[in-house]
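Only a single protein chain was left out; the remaining protein chains are all shown in position.
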């Protein structure tokens, strides 16, 4: 097993290396910074770290992808991604890139389809609202960013949808 | 799989039979009483039951033995034991009987051994304290109930012990 | 005497009402939609009955279903909470007709206060100051212009049946008047089926201050002082406090008297709230009356020391008010923060989902009214408010410190919440100084945006935690696949130190 991993947080990618671990005493290097930590998982996903006496409490929330975490510290929340060999390889080859969602319209939150404003085959102008989704008494309108043709509509009014589920395909 | 089981609670042994179950609607017979219940596990081990509108909340705590439960209702706590075919067989054969702990001295609570009052081979009189255990600032003395000979001592002073762990064997 | 109350609501307010029922030895009955079978109010009640599909217009808003359950289970009263049917005059009448006590006012009070023009007229007649403006719907656009010239710009054009910011137009320049009137009328017609609009003077840098009142059925009416509700986002209250940092005791007395007069003008009984708008000059005007319990009622309970739901039930029982105005006083300071399942870093997008981990702050001066639990899935059909955190302190400063510390110790994972946003409000100088009005959130965007730079060490601790957790996960998988169960390969790792790099 590999004890060195790259980890992405915001714009920064750091290399973490596990130097030693004896019960809850962990020696770890983050880029050039060496830490000796007393680190304990006190509840499932909740860690207590003592770094030369300074107390940190962190809670991990694993996302659907096992390599992505949301980490809650005292004051903040960070999105963290583990970059292992496989993703590194793919990144170097340029296979993984930012998906701009160009061809699908979706809602980041689960909810209910209130209104589908278009039909298959419609030619719609930049900025046209194509679908309205409601969650928790708040309606959100989803628009196309450039001129588009509606290729497919995957939901109908009244449907309950998950977050990030494709709703409409555009060309 | 068998849908009828005997269940022991206090002095009573009742026969429970699952008649039907469709999503959270459960029909079940307890001896001669038939119940139709809306039953949902709302948290791990926590059940919400609606019986013709009346709301029950129950929390199950499984003991070390998977067939034994502690059940917390609104007002009370019950110890419940599932009697399956195997235990029934053994009970009928008389193999399982109330263990009066006759040959072992143990403490029902975890703690620390404060003092061992006897040595192997000692002949002790009824009512003699043989060992003192402390937990949470409270000391408990354990005595023999009749005249005994100390056959074995399994712990020493200062040892941390679990609940119900044998401490001393007597003859 | 009321023996059994049906609570025609869900979420934290249903549980809050049931708590008082339990203390008073009254049985409580929950109703629930498809989405709410596993909700806490169902678990908390003595009885619970299903009333239909998840959307509230097919369940919590269906009068017939709720009445049917109440009659079937023998409830002698219905508590509507807030929202849903709480300000529905038809529902109040229907309860009366069925011989069930509606814990709220009669339809006359609801109707009079529900229509803004009618309410304005009644308040003027009762001697309660209202915002200068018209008392009749605008029919003649020319007359409207003349009237506006008389009271002076800026003005608000408002729909009489309005609410939620719909059918409202702010007019700053004379040339906008005609368009604003026409726009407001057409929007009001669409939204409420009623195009009546009226004109009000626009109060600049306004404060939203409301008074809690209680009235029994025998004409005794008292007020329980003010609540300052100016911290608002899109006309929704976010943080409330009492006493108001703006208030003087002279103005408080006077406003309290006006609040009581307002309630008496409609023969009000039950708990209600008179909302005022106030300028920096402490001039105040009646805005509207909420004929129900407010979301923010706990801060009044904290400083006055009264259980408002118990009072509501006693009033519904026909008892005389046990509280006397002269015996009431405010002690210390209370603040409420409303915690929403929403993402403040992403335009406050609602964030329904499953609560992974939930732990709330405890201790001195902390009150918590909520309904979610670890493992609970927040449904998408209802309001995103998941809990209210209320703190009390000897002084305003102590209350702010306590709220800041409590928010800091409030942990919810699995969904996004407004907790960090609320923490930033507690740190915003204008809030700390008590110098704010309803423009507070837009005026303080810089403070309220999430902080950009974090301490490097904190970031690195977050990375280390994810790193270790991930390694442990990998190890578990590899142990599992090689069947070396129970043996922790890592334990010896420190001694061996044979680190191999990728």
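Going by the order they are written in, the chains are A, B and C; count residues from 1 in each one.
We take it that a contact is a pair of C-beta atoms (placed from the backbone, for glycine too) under 8 Å apart; a residue touches a chain by one contact, two chains touch by 3 or more.
Every value quoted in this text rests on a predicted model; they were computed, and no experiment measured them.
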Taking the complete complex into account, tell me which visible chains touch the one left out.
-> A, B, C
Per the whole complex, from C:68, C:254, C:360 or C:475 the residue touching the absent chain is C:360
Contact residue for the chain not shown (choose from C:115, C:401, C:430 or C:475) = C:401
Could you list which residues of chain C touch the chain missing from the display?
-> 15-16, 19-20, 22-25, 44, 298, 301, 305-307, 310, 331-332, 359-360, 362-370, 373-374, 393-394, 398, 401-402, 404-405, 408-409
Sites on chain B contacted by the missing partner chain, in the whole complex | 1-5, 7, 9, 12, 14, 16-23, 25-26, 28, 30, 33, 35, 37, 39, 41, 43-47, 49, 51, 56, 58-62, 66-67, 69-78, 80, 82, 85, 108-112, 134-138, 140, 160, 163
Residues from chain A at the interface with the omitted partner, ascending | 24, 38, 40, 42-44, 48, 50, 53-55, 57
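As a convention for this text, only the chains that are shown with their structure count from here on.
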List the centre-to-centre spacing of chain B and chain C in whole Å, with centres computed as mean CA coordinates.
-> 48
Calculate how many whole Å lie between the centre of chain A and the centre of chain C, each centre taken as the average of the chain's C-alpha atoms.
-> 31
Set of chain A residues in contact with two or more other chains = none
Where in chain C do residues touch two or more other chains at once?
-> none
